[in-house]
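Left out: one protein chain. Kept in place: all the others.
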Amino acid sequence: MNLYVCIKQVPDTETKIKINGDSSGIDTAGIKWIMSSYDEFAVEEALRLKEKNAGSTVTVVSAGPDRVVDSLRTALAMGADNAIHVELPENADSNMAAKAIAGALKKESGIDLIFFGKEALDDGAAQVPQLVASYMALPSVTVVTGIEYNGNTLKCKREIEGGSYEVVEVNTPAIIAAAKGLNEPRYATLPNIMKAKKKEVKALKLADIGVSAADQKIKLKNFQLPPPKQAGKKIDGDAATQAKALVAALHNEAKVI
Amino acid sequence: MAKVLIFVEQRDGKNKKSSFELIGASSAAGNETHAVIIGDSVSGLANECAQYGANKVHVVQDAVLKNYTGEAYARALTAAIKSISPEIVLASHTPMGRDLLPLVAAQVDGALATDCTSLQFSGAKLQLKRPVYSGKATADVEFCGSGIQMATVRPNAIGVPKPDASKTADATSITADFSGLKTKILEVMKGNSARPDVTEASIVVSGGRSLKTAENFKILEDLADSLGAAVGASRAAVDAGYRPHRDQVGQTGKVVSPSLYIACGISGAIQHLAGMRTSKVIVAINTDPQAPIFQIADYAIVGDLFQVVPALTGEVKHLKE
Partner (left out) sequence: MTWQTLAFLIVGGGAFYLSGKKFHILYQMMKAQKGKAPKFGDFAARIKNALVYVLGQKAVLQKPFVGIAHTAIFWGFIIITIGTLEQFCMTLYSGASFEFIGREPYTILIASQDFFTAFVLFGVLMAAYRRFMNAPKYLTQSSDANYVLLFTGGLMVSIFLMNAFHVLGTNPWFTDSYFISKHIASALSGFGFSDDTNHNLYTFFKWIHMSIVLGFAIYIPGSKHLHIVAAGPNTFLKKLNREKGMTPINFEDETVTQYGAAKYTDMSWKDSLDLYSCTECGRCEELCPAWNTDKPLSPKRLIVDLKKNLYRNKALILDGKIDEVSHVIDDHVTEDVIWACTSCRACEVACPVFIEHTDKIYDIRRNLVMMESKFPTEVQAVFKNMETNASPWAFSPSERANWAQGLNVKTMADVGSAETLDVLLWVGCAGSYDDRNKSVVKSFVSLLNKAGVKFAILGTEEQCTGDAARRIGNEYLFQTLAKANVETLNRYNVKRIVTACPHCFNTLKNEYGEMGGQYEVFHHSQFIAKMIGEGKLKSTKPINETVTFHDSCYLGRWNNVYAEPRAAIEAIPQVKMVEMKMNHDKGMCCGAGGGRMWMEETIGKRVNVTRSEQAIETGATTVATACPFCITMISDGMKTKDMVDKIKVRDIAELMDETT
């Protein structure tokens, strides 16, 4: 099987976010970059499929600046065979990224499945898998927590709200966006980490695939930090008083109920 | 003033309330507000859309649309957009809306911003804000070019307006081509408990060793039910057998990030904090004023949970009436 996984490199979730000088984005100095967590489920799923189907290959694709090659190597260390880096400017939006990825994938042949994470940890837009599906005229199933493989069709379990879920059957080739619970991503073994350091990463420029700044549909600006967290409010009184005051605060002040 | 099309989500013959937030906001801003309902035999749902402010209601109906698949609904919504030619398309950022709108954006060459937490209309332009980096910052959305502006809006970000029961609407039908679909829905399974999973819930009520018995957790369950929340537990409570391991919140259990986390009788040892620290609002109830959890709580109640929690449940029920 020819399997593809699209990954995004994002700042680690513990990173302290600082806004840059002109509020056009965050200050990237000193940021630890990691593969977005949902993408790990995607990589793992492709690797497991590969292990079950002898002769399969897993190609991992990422669009972004040069630093994303590190995350491609992380995926190679997990066991992916090939890697493609599509150059993309730092603040590209979902549409431009999707066009870049679709452009790269259209150069490949015989694709069976393309895996994504359901959303990226940085912008949480949750658009790219569906955009790529549309641009490649492939069906997509998102927020997938379980897959049964039956030759040309997949039976996917996808989560909706309130603990309910749908079971969807889709024909391959198809795009799957992985959610938490699909599998447990493996920790790369050291020999694979060493091998991944030396693997060749195919590089594509936007011009190679006919994508340009005109493909950017939205820009984010005026980045702001939320107001600083107030010190905790102590609620005094007896139980009844405390309960009343708390519910009022949660409803009117914090607006969480 | 713009021509706005709102995708009204329906499941099992019921409109989703969060869709009405968008109709209300659009109508209040004086836009020509269209609503489209997609499904099988859904024209009966049109009146409700008018009651919340839709000027025109459209339906796309077909047996294949009885249950949601991205592929079929995308064709339906794309057909609606091509027929109506709106300048703005909105949907609620629900599991359905967030899956659907990107599929459609690519088809109609629209510009889509998802998970917006603030929505304003400025003439024919949308003004949106959205959270980034797991909510550690927010940014404004600027649309490039002049194509269709599209957005999904977080449920409860705007608030549902009061409906005008006198309004009605006749649904106009829009057709679409559903041949050659490659996705098929096999079944829809309802979750077996009304209570959400601890990692999914937007509110979590959590208990520690101080509950002393498994039975005592009932008071937390009552509070959770009144809030539509999930019930979590500290490792100590799980070890003592009060709750199953799947409810454990912490470094070796589940990491949760709900809008509201109510910690009852939990001291806040570092392993637990690692699992819930990023909750938007943290409430701590503990008899020990020195408990570490109070360092990160937004609201601190030094008190006996056996008194406070039932009182809270009463107050919440009162609020919801």
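Letters A and B name the chains as they come in the text, with residue numbers starting at 1 for each one.
What we mean here is this: a contact is a pair of C-beta atoms (placed from the backbone, for glycine too) under 8 Å apart; a residue touches a chain by one contact, two chains touch by 3 or more.
Small disclaimer: the values here were computed from a predicted structure and weren't measured.
In the full assembly, the chain not pictured is in contact with A, B, by the touch criterion defined above.
Residue in contact with the omitted chain (choice from B:G135, B:G228, B:P292 or B:P310): B:P292. Considering the full assembly, B:A274 is the residue among B:V160, B:L181 or B:A274 that touches the omitted chain.
Listed here are the chain B residues that touch the chain not shown: 209, 236, 251-252, 255, 268-270, 274, 292, 295.
Across the interface with the omitted chain, chain A contributes residues 12-16, 32, 34, 184, 186-191, 193-194.
In this text, only the chains that are shown with their structure count from here on.
Rounded to whole angstrom, the centroid-to-centroid distance between chain A and chain B, based on C-alpha atoms, equals 20 Å. By the touch criterion given at the top, residues 11, 13, 15, 17, 19, 26, 94-95, 98, 121-131, 133-135, 139-143, 155, 159-171, 174, 180, 216-226, 229-230, 232-235, 238-240, 242-244, 246-247, 249-251, 254, 256-257 of chain A touch chain B in their complex. Residues 67-71, 74, 94-96, 98-99, 102-103, 105-107, 110-115, 130-145, 147, 181-197, 199-200, 202-203, 227, 259-260, 280-284, 294-304, 307-308, 311-312, 314-316, 318-319 of chain B are the ones that touch chain A when the two sit in their complex.
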